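Got a structure here, written out as structure tokens. Questions coming.
Missing here: one protein chain of the complex. Every other protein chain is in place.
Chain nomenclature is as follows: A and B, assigned in order of appearance, with residue numbering initiated at 1 for each chain independently.
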Amino acid sequence: MDFINAIVLLLNYTVIPALTYGSQLALGAIFVTLVYGILRFANFATGDMMSFGTMVAVLITFYFQSLGISFGFLPTALLTIPPAVLAMIFYMLFIDKFVFSYYRVKKSPPVQLAMVSVGVMFVTQAIIRIIIGPFDRRFFDGEKFILKANEFKEMTGLNEGLTIKSTQAITIFVTVLVVSIMFWFLNRTKTGTSMRAYSDNEDLALLSGIDPKKVVLITWIIAGILATIGGVLYGLDKSYRPFVYFNNMLPIFAAAIVGGIGNPFGAFLGGYVIAFAEILVTYAYKKFFAYLLPEFMEPDSLMQLLSTDYKFAVSFSILVIVLLFRPSGIFKGKTL
Amino acid sequence: MAFFEGSKMTAGYGDGPDIISSCTINVDKGEIVAILGPNGAGKSTAMKTMLGLLNLKSGSVLINGEDITNLSPQDRVKKGISFVPQSKNVFAELTVKENLEVGAFLRTDKLDKILNDIYDLFPILEEKQSQIVGELSGGQRQQVALGRALMIKPSVLMLDEPTAGVSPIVMDELFEHIIKVKKTNVAIIMVEQNAKQALSISDRGYVLVTGQNKFEGSGNELLNDPEVRRSFLGA
Partner (left out) sequence: MMQHKNIIAAYSIMILLIIAVGVLQSWTIALTILNYCLISAVMTIGANIQWGYAGLINFGIMGYTALGGLAAVLVNVPPVKEAWKAGGSGMVVSLILIISGVYIIRTVLRKFENSKKRNYIVAAIIIIGFVIVRYISGPAIENIEAIDPAKTGFLGGLGLPIIFSWIVGGLFAAGIAFIVGKIALGLRADYLAIATLLIAEIIVSIIKHEDWLARGVKNVIGLKRPVPYEVDLQGSTWFIDLVEKFHSKKLDVITSLTERQDVLNQLVIDASSVYVKLCLAGLFLTVVIILLILTQKALYSPWGRKMRAIRDNEVAANAMGKNVVKEHLLIFILGSAIVGIAGAMMVTNDGLFTPGSYRPMRYTFVIWVMVIVGGTGNNFGAILGGFVVWFLWVEAAPIALFFINFFTAHLEETNAVKQHLIQSAAYFRFLLVGIGLLIIMRYRPKGLIPEKINIK
């Protein structure tokens, strides 16, 4: 019994939150890795692009709410994803046309493109703050819980409750759906294969008649979908605040590099590696051991490796270790 | 009038100096033409120019009598000109089959038949079709490179050092493959370091020195030309 309680405890406070957070990171990390693999630069506007898409979704959600449109027990924001994705793609293509494409055509070194993306980061942040402001916005509505702690306790008779928030379930479900479709597209369709070919060997791809303009276009479309959905899921689960989105770029980069940058599947797994590391290292295991160990051995400290203040620091340390020992990432495998 | 001809080509990289000047190379269907010459002579450059990767300062490129001097590389590929570069000539991170499929990117028909043709030509590729190309041996990779280039059923095939870095046995095998391709009525231009072997399977050959035609003639003529022998065949 105590054993099951301990497991439920871990599930509730580490596994489910980590799966959720990991999914949100994973979507961002695939976005980073796609842009890196195909457009060949580290996009420092990643967090703010995700923020842009989310902002559109938030605004439309507020508009829908004012009209009285709702999505039943699901959050209204899910309805706003398609138009928000469209706006995001439009914005990305606009930026690409007027900013990035110039350097791509000139074949500028990746560093220069990265620096240009810093400019895009500033501009995007300005646009977002001017439109919606820097404040914290909650836009979640609908049913809050799928499973409540006390319901679970009643059901099972356990001490520990298991809570599943609907945002957690939605996040994991949507992520699995989106990522599956994306991998199917990349691995099983002619266009997807041509994108992987372009990423692998640009010159040879051109010699095979692959149209670089089309590859770039589709990359931004996929990037727009991933950025918006990742951003909206994060915002639904926590809240929407532009500054936090900028900061999220950091663990997202960590996830992409840990997974082996340029490798979408690695980035996907990398998101979970980072999320689990952050949460497992900063979780206080006192209660967990209290269940497992006999009474006289019960720990009196919190049994916490690092305080939650160091959440980010954990993922960055992992990144540093990976860069040190395996700069190509943990999951080399198949690259985009 | 040869089937595929670059005549009096002068070109260089960007604003740099001319790498090839007034260089002429032509090939007919069902013929293998070898381009020989010392390192840095402009052999690869000449090929790239014929494919349109460099802009011509003067001269022209013709296929089947049609002037394609102003077409982009992609459009030349559509005209049936296939190119296997000297390095990075496969998609190392894709499977063998995917490499071939990308080679056929411009085709809109079903690929089953052409895939089978390629597999007939290179049986090893069928065996390894779902393996990542980066994991194959050098000789197998070169076969993938050839196979990829053949997927559009080209009328002209340009090979830049197809046997670079493989063992002599594999080299002979690759040459045999190239002869098989030639027999399907393809015009083949081939840059080679292994001059003797190359000339022995070639119908004709050119020797380029500092971007200019120095010698040309049938394979045997060049092989037996004392001056060519002395300066390029190391004998």
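Points worth noting:
Just so it is clear, contacts are C-beta pairs under 8 Å (C-beta built on N, C-alpha and C of every residue); 3 or more make two chains touch, one makes a residue touch a chain.
Fair warning: this is a prediction, and the values are worked out from it, not measured in the lab.
One chain is not depicted; across the entire complex it touches A.
Across A:1, A:297 or A:324, the residue that sits in touch with the chain not pictured is A:324. Of the listed residues A:21, A:41, A:240 or A:331, the one in contact with the hidden chain in the full complex is A:41.
Note that of A:93, A:114 or A:149, the residue touching the chain absent from this view is A:114. The missing chain lies against subunit A, touching residues 41-42, 44, 99, 102, 109-112, 114-116, 118-127, 129-130, 133-134, 246, 250, 253-254, 257, 301, 307, 309-310, 312-313, 316-317, 319-320, 323-324, 327.
Throughout what follows, only the chains that are shown with their structure count from here on.
For subunit B in complex with subunit A, the residues that touch the partner chain are 51, 73-74, 77-78, 83, 85, 88-94, 98, 101-103, 105-106, 132, 148, 152.
By the touch rule above, subunit A contacts subunit B in their complex via residues 190, 193-194, 196-197, 199-201, 203-211, 334-336.
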